[in-house]
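One chain of protein is taken out of this complex; the other chains stay put.
This part shows chain A:
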Amino acid sequence: MISQALNDQITRIGPNTDAGNVLRQYWQPAALSDELAGEFPVAVNLLGERLALVRSGDGALQLKTRIVPQGEPAAHCPAAQEITLDPDGATYPAHEIKGAVFAYMGPGDPPEFPNFDCFRAPDSHVFAFKGLWRCNWLQALEIGIDPAHASFLHRFLEDEDPSDGYGKQFRDKAAHTDMPMTQVLRDYPRPEIQVDETDYGLKITALRHMENDLTHVRVTNQIFPEAICIPMSREMTITQWHVPIDDENCYWFTIFTSFNNPVNKDLMRDQRLKEHRLPDYAPLKNRENNYHYDPAEQETLTYTGMGLDINVHDQWAVEGMGAIQDRRQEHLGRSDVAIIRYRRMLRKAIADLAAARPEELPMQGRADVSAIRGPLSNDAIAPTENWQSASHAADTARRAECPWDASV
């Protein structure tokens, strides 16, 4: 449980707020390259500001402030001809990379991009998409650094054939075994969770101790301030920002990254466009239609009764907490250890900024940002006695086979 004042401090992100100032020190995903196909300007709603992407004379992208009629909904994306730019408003630099447009809305020069896999892989091996969640960004991030929930929220009471799982989370086989990942999650619901602070944020290791002295090792990451990097399948990882639109709405914004084979972008896009509407990328299953909740399905097939798409499960979990989760009422357990560590990092960053020490923030000058690679993000099944080296070896082998330079 925390106080209302602290909850406000770590959730609210408008201009000149504590958490908003921290987020503004970093590049923020502002739009998909897919959104640039039509006319400019392109509406962007980011960090509580109403903006639009324009192309300047030299072709560079910029974010400019737009003038908005009173009461415009938070995620509204007006057409180009309906956008009025504010000549007195702020202008921010933007940069297109790997199917995404990032913007820098903070003071001074923007920081370098770290050499994460999603920025290093060739364009053929990445695919970007986003989706709207009607809640504060922090609760959306916190579900991503909570390795225990996958054993419940995403539990399938029956396993699908893993060979039908392309482009979907948790549908592959676990590591080098024939066991579907869904079975590992279901059979071992009490992971031992270890959290290590790193140059980029947190490394989160979930250990599921299995029979015959084997351990399932799942390494995921918190990338400061509001992203995660997690394995999706043996082939792909997910680097996902939980980027605020305003205090009560956010986008999950993902760059899927493939190690060996090029990404089948048409299939990935079709799978996801089927579940979202344009232009705001709002999911078709949502609070208004009870996420297509089916009590019969909940009894026999899925833990939630909300279908097989794990994004919908996450969306239900975080939107059901309310627009901004009331953390005065929460009771964190041992399974929430990464959330606790993350909030500590965020509060330290807030304090460092308030004391004019921005270089103390992760990836803001203490370490060489271009030397930050990976991060290791992998599932492995290893002998319990040497799970650490086995997990590392499995990741290294995957990187060594890959056609692009994924060395770490």
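Details
Note that in this section a residue touches a chain if its C-beta (ideal position, glycine included) is under 8 Å from a C-beta of that chain, and two chains touch if they have at least 3 such contacts; residues count from 1.
Here, contacts and distances are computed from a predicted model.
Missing chain, UniProt protein name, picked from "Sulfate adenylyltransferase subunit 2", "Rieske-like 2Fe-2S protein", "Succinate dehydrogenase subunit A" or "Sugar ABC transporter permease": "Rieske-like 2Fe-2S protein". When the full complex is taken into account, the listed residue touching the unshown chain is A:Ala317, out of A:Leu132, A:Met232 or A:Ala317. From the set A:Asp336, A:Asp379 or A:Asp395, the residue in touch with the chain omitted from the display is A:Asp336, counting the whole complex. Contact with the omitted chain, checked across A:Phe119, A:Phe152 or A:Tyr166, is made by A:Phe152. Even with one chain removed from view, chain A keeps its contact list with that chain: residues 139, 142, 148-149, 151-153, 189-192, 290-291, 293, 295, 298, 303-306, 313, 316-317, 320-322, 325-327, 329-336.
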